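Take this structure first; my questions come after.
Apart from one protein chain that is not included, each protein chain of the complex appears where it belongs.
Then we have chain A:
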Amino acid sequence: MAMAEVHVIGQIMGATGFSESSLLCKWGVHTGAAWKLLSGVREGQTQVDTPQIGDMAYWSHPIDLHFATKGLQGWPRLHLQVWSQDSFGRCQLAGYGFCHVPSSPGTHQLDCPTWRPLGSWREQLARAFVGGGPQLLHGDAIYSGADRYRLHTTSGGTVHLELSLLLRHFDRYGVEC
């Protein structure tokens, strides 16, 4: 029986609401075990952009993914890390965020809020003056809910995406889209 297929086509348009400038976004897609990526790259990194008008940093980063799956569990999730780069080329974390890829066909505008770990008052002071700051050791906490209760975080800005979904063969599995 042919596997159900999902096409995710769109762009990471940009981000607003970050206090830092010169932002770049590292993105990746996490799926469950039943999903297979047929075409496209699973992760990537945008260029660095500084807001020129207003406070939106624009990336216009294209995303084109083709998945095949046998089950709905582990529907793809996009996880994002926004970093800011200073003139020396050092990167500082600006926010982590994730959003589920939409499950209905069509074009969707997504706004993904972000957060970053706060750290102790010493680390906060150091971040304000010198830069750096606490980061997650393992990226899974970005898109998983387990063990989050230990974290104390503060908010970052919002990442804007436009994603279009095409679904195929889902009716053969009895799934209505």
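For the reader, a short list of remarks on this structure follows.
Following the convention adopted for this analysis, a residue touches a chain if its C-beta (ideal position, glycine included) is under 8 Å from a C-beta of that chain, and two chains touch if they have at least 3 such contacts; residues count from 1.
Going forward, contacts and distances are computed from a predicted model.
Going by its UniProt record, the hidden chain of the complex is named "B9 domain-containing protein 1" among "B9 domain-containing protein 1", "Transcription initiation factor TFIID subunit 9", "glutathione transferase" or "Probable cytosolic iron-sulfur protein assembly protein CIAO1 homolog".
The chain that is not drawn here is touched, among residues A:38, A:125 or A:151, by A:38. Of the options A:31, A:46 or A:114, the residue whose C-beta touches the omitted chain is A:46. Across A:4, A:63 or A:159, the residue that sits in touch with the chain not pictured is A:63. Chain A meets the missing chain through residues 2, 7, 9-11, 14, 24, 38-41, 44-50, 52-53, 57-58, 60-64, 66, 85, 89, 106-107, 164, 166.
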